[in-house]
Structure formats: structure tokens, C-alpha cells
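Quick one: structure below, then a few questions.
All protein chains but one are shown at their positions in the complex.
Naming follows writing order (A, B, C and D), and every chain is counted from residue 1.
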Amino acid sequence: MVKAIPTWLRWLAWGFVILSALLLLAPLVVVIGVSVSESQFIVFPPQGFSLDWYRKALGSREYVEAFWLSLRLAGLVTVSATVIGGAAAIALSRRKNRQSLESFFLSPLVIPSIIFAIGMLMLWSSMFGTTSFVALWIAHTVVALPYVIRTTLAVLAESDPFLEEAARTMGASWLRRLWHVVLPQCRPGLAAGAFFAFNISFDEAVLSLFLRNPGLNTLPVQIYGQLEFSPDPTVAAVSTMMIVLTVALIVLLDRLLGLNRVANT
Amino acid sequence: QEITINSFGGAYEEAHRACVIDPFEAATGAKVNIVTAYSADAFAQIRAQKDAPQFDVIHFSGGQEIVGASEGLLQPIDPELVPNLADVYDFAKTGIANGEGPAYQIAAVGLVYAADKMPEAPTKWADLLNPEYSDRLVLTDISNGYGMIGMLMLNQISGGTLENIQPGLDAVAKLLEQGAIVVSKSPEIQQEFAQNDAWIAPYASDYAYTLQAAGLDVKFVQGEEGTPASFITANLVAGRDNVELASKFIDMELSPEAQACFSEALRYTPTNAKTVLADDVAASVVYGPDATAGLMRFDPVAIEANRSAWVEAWGKTIAR
Amino acid sequence: MTNRREAWLFLFPGLALLVLGFILPIMRMLVLSVMGPDGVTFEHFARFFQDGYYPSILWRTVRLSLVITALTAAIGFPLAYITSRVGPQARLWLIVMVILPLMTSVVVRTFGWMVLLGRSGPLATMLREMGLVGRSFSLMHTESAIILGMVQVLLPFMVLSLLGVLTRLDPRLEEAARTMGCSFLQTIRRVVLPLSMPGVVAGSLLVFTLSASSFITPSLLGGARIEVLAGSIYKSVTQTLDWNFAAAQSVILFFGLALVLIPYLRLGARHG
Amino acid sequence: MSDLTLRQIKKSFGRTEVLHGIDLDIQSGEFVSLLGASGCGKTTLLRIIAGLERVSGGTVSIAGKDVTSLPPEKRDIAMMFQSYALLPHLTVAENVRFPLRMRGQGSREEQAERVVKALDTVQLAHLADRRIRQLSGGQQQRVALARAIVSSPQVLLLDEPLSNLDARLREEMQVELMEIHNKLGLTTIFVTHDQEEALSLSDRVVLLNDGQIEQQGSPRAIYSAPETGFASFFLGAANLLPVTVEDGPVARFADDQVLALPETQTERGERMLLLRQEDLKIVPADTDGALKARVAIRVFLGARHRYMLDLAGQRISLNAPNSVLVEPGDEVGLTIDPEQLRVLAR
Partner (left out) sequence: MSDLTLRQIKKSFGRTEVLHGIDLDIQSGEFVSLLGASGCGKTTLLRIIAGLERVSGGTVSIAGKDVTSLPPEKRDIAMMFQSYALLPHLTVAENVRFPLRMRGQGSREEQAERVVKALDTVQLAHLADRRIRQLSGGQQQRVALARAIVSSPQVLLLDEPLSNLDARLREEMQVELMEIHNKLGLTTIFVTHDQEEALSLSDRVVLLNDGQIEQQGSPRAIYSAPETGFASFFLGAANLLPVTVEDGPVARFADDQVLALPETQTERGERMLLLRQEDLKIVPADTDGALKARVAIRVFLGARHRYMLDLAGQRISLNAPNSVLVEPGDEVGLTIDPEQLRVLAR
């Protein structure tokens, strides 16, 4: 059985997980440490303990506004990228000859975002005038699209082609088939893609930097600006709050919906 | 009514707000929208947005106004609308005729050093070449405006000119060999001083003050060989329709009160001759007609003409 | 609805978005690569290849990206496999562990690395105290720093791409292999790995392109002296204001990556 | 109401043609079995009827209407897949309810009721809430069967629906299938590899051989009058022996034994003689007029024994009830009613 793993390998696996955790989490430990440091600088190990930076971040209108804007934007991008990208991936997975289309959908990954940002700004200005939330939304969706497509395609490659056929013989129209058969099948891929989309948008600095206007200041841009001129641990505090929020959200979702049960099927 | 401007973020933006924006809004009842954008990003933005600019007033610290003016992105300032312009030192408004905006602040570039660590305080640019300091020396990439000035200064003391920066590059190469490091962003300088035992760096007075304000024991000195300056200019963007209000904003930035306020907050050198500074502030900035006259400015036109080539040459020099 | 209509309905939004929202804007930029003061010119490309400097940056970019991709795959595959096979509770925490890095801003995370790797960071201090390195030793501003930082940043992309595929593998195939004399590790190599190829391909495509086109982490960790092409492009756009050259570099980067990717995509197609 | 007509159906995968022009008419309400060797194209034919596979040539019509390019969900069919194709993310009951939901048949309560009934039919009501992966092979097969019969389609396509069930259950399921078929008057097409199942259940048996219809007809007709060697070989447990037909008429075996043929046999010369197993009777070796053979192998089958006999240098096989018991090595006689003998071309 899969459970029949040699003991030494089991230990090795645990060692490996611990090392990976170290690699993945070490910088975060620094960030968390810095965020509670009394020092004005980003130094580690932290000197003293203070929650001033949290107070400062939460008290700053810019941070709070930027946070909500980013959240709204990332939420919308997640939806649009997942819907559009998921649909494209499903259509692609059914095609026999799909290589060129597939590479085409990958192209936003290969062009540095600054080029896209400037091009987008030029085009938008010449066509619609000043940039708006919609411009940012479109741009982020474009960048997030390939992630959804890749992850979904990968999962669909392993799926049982008979399932959809079976649904067809049971009279399922294309929409119902999509909803009841195809989507459950690509759920792990879509979930990963959606998560990437959210994260890409939430963490995207370059496009946001160029497409913004006074009312359109996202969190990464805010952090970026802060760091450029006067780096202080506020950014660390903001990041730490993000970390805590993420963990809380995942655990909550798990308690409420049983993520695992869902992920298991 | 409202206007849109860019500011540089962090402490600068706070000062900007306190010294200019808030009073301006109070005085005119207009609203000022701020976009936090560094000069380089801001320039790229207005260039790309040529068809529909969103900024009314744009501030540059790296000489971008020269390119901007030549590309017609900027609009010449009407002195009538900016009365305070008359009181500004001449050298700070040389480009007005070309369409460039006036400098409303000057950052002096000199030597920033860790007072508690340096064996003895540096006094001149040549101290940077001291091999003993080399592995504690922080240079700044010339993609950064202050970095460019620092390099040109090194070039000058090594015998180079604006026509020939090779001596400067050679000096840099030697320093790097001896262990100096190059950073490309301001926060990294702080990082180096705060965490990594850096001792000395050629950089600007304003940033030295930021470091001090944050609690680091650093000092700023002007090098004996001269103090090159970086000008922060305020420019009108072409293609916007409330020029009058925007001009009024620039006027406010040039006012003695605003300039004094800025100096107080961030230790910039004022450009309005009528500015009066408190003594403690005056002591730590280059202040007064004589002192300011001693500031030097590398010919911005020459810099712009050569920037691309220099950046490339610099890149090749420092490349590992 | 016919299959064909359905396929187009599904593809259309993506295609439209990409053409209008991506191809159109970047074309505006990319045509600059062949524009000179007097009409069409290839001088920007010529400049790129005039000496070894820019090609060496391109080569570094591709090389680093390949190393980073290989490392993330090497770390990500076992991690994803373990994640997909442990109990539900452990899986939840492993997933949290993997995606946490993504939830902090890249810049901030990179600062974490700068602190860790710097001259006075814990790592250097430790090595120094063990007498292994000199006073000015620092991992900062090395290619290793870039690789380390990027691997951490990109590992989640690899792991999550693989996880979806791995959780859907039919466990009976692994069992069958075991009864045919495969040890556990051989099963992984002969059965799990080939079958999860679509996930490996997806993950490494994302990681490869991301590492080739990102510049914040490389420029912070690698420093000014170790330039990558995306950083150089960014510099051309914002500092030297030479957009034509920036466009030319982008075109070259595009083709450089395509050269690596096309055979790879083909590989993926064969497995999928 | 829904006659199904296939005309010249061809199907190729790449360059290999697997169906070479199938013509088939199925009456509404008929129960048809498709019989044929492994890989002969049975599944492919079902899939074409269901609309899952595009034909390379030919037309499919239902009730006179050409449906060749109608998508499967528009045809009123239910199909049970050879590999079951159960949806892994749903429970047993949800799987069975699926076609009802998709077709919007009945209210929620009615659907639930019908699901329970279908699950009862396949004796799985106690596992309604299980996940598919937690079922044994036979249980999965029964879920698939329940899912196929739960909605009452015009045409029911079953691809080896009972292959993984034990004989008891299989018999019960056969009865259930018959009852459903009779009650609802569905047109049912049934793929099976079990001849007895095909013969006992269906109104008509269609025998496929390598992508072509070899013979079709009522079970009795096809069994008792196979037209080709393949048909007789495949359908009955038949033995084919080379003989020379001589005047008499008699058939002469290689070892010169002769067997009387019915008067109706007029052709002469080298032929194949078809000896159906159940027509052969083992009698004492010295019985008059009996063929002589030697017992080579005896296999116990429970209710009967299987014997392999050597007759005229050929190995023939037959099943005999346990009441007849001879030992390997024994010489035995074989008698056969001349009327049951059939002579085929070599």
C-alpha cells in the first residue's frame, strides 16, 4: 500500500518537510520579528517589543484604503480570471491540436510586466483617457489568466473522459455537464488557479504602479512607496497581519466547509 | 476644483502635506490629489499618458524635466501666475525658458557616515577611496539620481570630466575589488547602515536626516572638493486645463514659508532667497546665498544626453 | 449547443481579453523596438548584440531561471507528494505552510531574505563564528541569493500545480506497481512522476516564466552588479527612458524564453 | 414509437476501420443482444447509437428521423458504460439521481423515491450514502446499472452490465431487467459475452464478427441454424469436424467411421460437419451405429462434467450430466440424431 513506506524514508520525508518549512517560512519569521520590534529599522533579531507599527498601520488611512482597494480588486480578478481562464482551459483540454493556442494563452507570462503596463497605459489613455479601476481589473485579469489555465489544464489531463460522455447520455445539457461533471473534476486545478489569481492581483506592483491614479492606490504600491522613501517596520506589520489573516481564513474555511472533505474527492 | 500631483512617499509626503498641500487646500479651497510616485516612475507614467495626462503638477528629482520639456510633456510656467518665482535663486530656474519647472528644493550630496563607527570623521570625497573603508563603503547605482551624482563626483576627483567618465569608472572598479558594495535603492542604504555595519556612503543630506530621525547615529558632511546638488523641480504638465490653480500650487511650493517648513522637516536647501531658517536647521543645511552659490550642479543637459551610455558603461564596469 | 459552438463560447472571452487587453497594448510597445528617429531600424537589436554585455545578461536570466525551475521542481515534487498523501489535518497545515509565503508582499518577503543573508544576518554570523568565513562575508548580492529567494517565492506555484494532479491520481496504479516489484521510490519514478507530468509541466512553466520576467527579487537580492534582463528592461523604461531599447530587449527575452519553452510545451503535450 | 435504424455505419480510429458498414433495424420495444468476440466493435457500435462517437460513414435514425449528428443529450437514451463511468465526487444515491436531475424528471421527492427503487432493484439500498471509491467492483457495476435504468429512456444501452456479478445475483438482475423491459416497453440493446444470457433474455440476437454483422435473428433461429462456421462456433458449444460427404448420404471421418446424414443433404464432397455438444450423447462403446471415441480429459463443472474426447484424430468437447460418468481413457460411443446434423462448407 502507499502506506508501506520504508521507515528511513518516512524519517527522511519528515526531515525534508522541516527543511522546506525552514526555507519557506524563514523570511516570514524575520518579517514577523521585525514587525514587533521597537527599532525603526528592518533589523533582525528584533530589538525590544512593541506593537506601535501595528497601531501605525491600522491608523493610517492610506494603508487601510489601499488594503480594501486591493482586496476588492483581487476578489474581482479572482472571479474574472477563474471564470474566463477556467472556460478557456476546459475548451483547450478538449481540443486535439491545441499547442499553439496553449502557448498563446501563456504569453502574458513571458512579457515583462513593465512593458505591458506602459503599453496598457498608452492604449488606455489614448482611448479612454485617465485610467480607472476597470483598467486595473482588466490588466490584472490578463496577467492572472495563464495561471488558471495552466493549473486547470494540468488537472484535466488526468480526468476520465467517460464521465462527461456518461453525463451526456443522461441528458445533461452542456451547462449542467459543466456544472455537475467538469467543474467538480477540475476543482483542484481551479482552486489552485483561483488562489494564484488572487495572489497575483493582490501582490502585483508594477501594473498597479503605472495604471493608478489618485484614487487607485493598491496595497503593494503603498508598501513600495513606503519602502522607497522611509522604510520602517509598518510594512512588516502589514505583512504579518496578512499572514495571520490568511491562516485564520483557511482554518475557518476548513472548520466551516471541511476543505479537506471537498479537496479529497 | 482639484489638482493632481505626485509626491515621493513616506516622510517626504508627510512633509509635503504639512508644508504645502494642507496650507494650499486651506487657502484655495481646492482639493489636491496625491499620487505617490518616484520621479522615474512618474515620468514613465506621464510619457505613456501623453494623450490623457492625469497630473497637473509633477515633481522630479532626477533631471527628468529636461527630457520632459524637450518631448513637450511639460508646459512652460507663466511667471505672472507664479509671483514667488522672482525670489528664487537664478540657478534654480535656468530651465524655465525651455519649459522646465523651477527647483523648489535642493538636496546636497555629500558623505553620509556612521559617526559611532568611523575611526575618524571623513572630510573629503577622496576619503571614499581609502582602502581601509572599502569593505564598509556603500555605493549607489547610477540608475538612482543621487547615485549618478555620487559617481560623477568620484569621476571628477579622479580626474575625469563629463566628456570622459572612465577615470570614475576605474575608481569604482577598484573600490568594488576592495570590497565595496553597490546598492540600487534607498532603503538598502538604510539596511546597510542599520544592520550590516556600513560606515560610509556618498549620498544626500535629506536621506541622512531621515536616517537620523529614525535613530541611527549617522552624520552628513559636505566634501571639501565641492558639494554637488540634486534639484527637485516642480513642473506643469502639458495638456491639462487648470493651469492657474496648478501654477498657484507651484507658487506655494516656492514660498519662503513652505521652503522653511521643508527644510525644518527634511533638511533640504531652500531655493527661495527670502527663506528664513531657524538656527539649528540652518546649521545642518546648505543655506544662504553664499553657501548655495558654492553648490555645484553637473550639467543636467549633458547628463541627459549621456545617461543611457553611462548607465550601460557603469553596468559593464560593475558587472560580476 | 454543438461541441464546436461550445468550444468557441468557452474560448472566446479568453481570446478576446488576450487580444484586446494584452496583444494590443504590448504591440504598441513592441513596435517601438524597430522604430528609430527615421523610420524602421534594427539598431536597438544591434545594440543588444554589439558586445557580450547584454547577451550575458540574457544568458544569466535564462540560466538562473532554469536552475530555479529545476530546484523548485526538485523540492516541490516531494513536497506536493507528501502533502497529497498525508492525513487531512497534516495536509491542511502543509498547504498553509506552502501558500503563506505568497500572502506576504514580494518586496517585504525579499527584505526578510536581505536581513537573513546580509553581512550581519544570522547565517553569516553563524558561519563567521564557526570560523568558516571572513568578516565581510555575505550571501547578499550573489546568484545564490537570487536562487534562494526566488525558489522560496516560486515554490508555492510548483507545489499547488502538482497537488491538483497528484490528488487525482488513481492510487490503484501505484499499488499495481508495488505488486510488480517496484519499491516505493521506483513507483514514484516509474508511475507517479510520468503520470503527474502535466502538473510538472504546468508548474515549471509558471516558475520558469515568472523567474525570467520578475525583477524585484533578483535586483534586491542580486544587487546592481548581477543584472537580469527584466531588471535591465525596467531600468531602460524608467531610468534611461530608452523605450525603444526596452522594447527590443523584451522582444529578445520573449524569443529567448520561447526557444526554451517550445520544446518543453511539446513534451507536455505528449504526456497530456 | 422509436424504431432505431442503422445504415451502413462505418467507423475508423485513425487508419484502422473497426466497423465496416453495419445495417441494423431495431423495433421499438425490442430487446436486442449484441454478441461478439472481444474487440469486435460492440462498444463502439453502442457509442455510435448513443451519439458519443462520430461515424466515419452511414446514418443513424430514430423513429425515422436522421439523428446521426444529434448530440447524445438530445437523444432519449440511457447508457451503461463498460467501465461504469460513475462520478467519483458524488455518493451512490447522487449518482443514481443524476439522470433524473439532468432530465428534470419529477419533483425532488419523486426523484428520491425512484432512486430508492432503482437501488432496491440492484440490492444496494443500504449503501446509498457511500462514496463510489468505497464500493467493491460488483457494487460499482450495480450502481451503474441502477443509474441506467432509473430514468425510463426510449432506448436503453447496456454494455456488459452483469459481467462482474456472481451467478445468483446475475440471474436476479436478469429477471429484473426483463421485468423493467416488459413493463416499460423500452428498446433495449444489450452487450454481453455470455451466450446463455443473450439467448435467454433477448428477442433478437445480433452476432458481430470483426466489425460486421455475421448473423442475426431470434435466439432459437440463430442458435439452431447458424449460417457460418463462425456463428456456430461462437454461439453453440459446437464441434466442427472435417468429413467427406458421400452418397447415402453419409459423412465419412478421417478414420473411416461413417455417420448417416439426413436425406435432405444433397451436396457431396469435402465438408465440415457441425456437431452441437448437446446433441451428442455418450453411450456404451458397443452401441449400434454409434461413433467411437476415447475420453481424453474430464473436468468437473458441478452440475455436469465437461469431457474432451478424441474422435477421428480430432479433439471434440461436450458437457454431460453427472448421471453419465466415464473415465479418461475409456472408449465410449457417441450417438446423434441425424436431423440435428448440419453440414457446412469447408
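In this section, a contact is a pair of C-beta atoms (placed from the backbone, for glycine too) under 8 Å apart; a residue touches a chain by one contact, two chains touch by 3 or more.
For clarity, every value in this text was computed on a predicted model and none was experimentally measured.
Asks: Using the touch definition up top, pick the residue from D:I48, D:L235 or D:A293 that touches the left-out chain.
Replies: The one listed residue touching the chain not shown is D:L235.
Asks: For the chain that's not shown, point to the residue among D:D66, D:E113, D:E196 or D:E270 touching it.
Replies: D:E196
Asks: On subunit C, what residues meet the omitted chain?
Replies: Interface residues of subunit C facing the absent chain: 170, 172-173, 175-184, 186, 190-191, 194-195, 197, 271.
Asks: Tell me where the left-out chain touches subunit D, residue by residue.
Replies: 13, 35-39, 42-44, 82-83, 134-139, 141-142, 159-160, 163-170, 193-196, 199-200, 219-220, 223, 233-237, 276-278, 299-304, 306, 319, 321-322
In the analysis below, only the chains that are shown with their structure count from here on.
Asks: Farthest chain from subunit B, going by the mean of C-alpha atoms per chain?
Replies: D
Asks: Counting C-beta pairs in contact, which chain pair ranks first?
Replies: A-C
Asks: Averaging only over C-alpha atoms, locate the centres of subunit A and subunit C and give their separation in whole Å.
Replies: A distance of 15 Å separates the two centres.
Asks: What whole-number Å value describes the gap between the mean CA coordinates of subunit B and subunit C?
Replies: Chain centroid spacing, subunit B to subunit C, equals 36 Å.
Asks: Distance from the CA centroid of subunit B to that of subunit D, rounded to the nearest Å?
Replies: Each chain's C-alpha centroid was found; their separation is 91 Å.
Asks: Can you list the residues of subunit A that touch 2 or more other chains?
Replies: Within subunit A, the residues that touch at least two other chains are 42-44, 118, 122, 173-174, 185, 227, 231.
Asks: At least two partner chains per residue is the criterion; list those residues in subunit B.
Replies: Touching at least two other chains: 41, 44, 185, 187, 191, 195.
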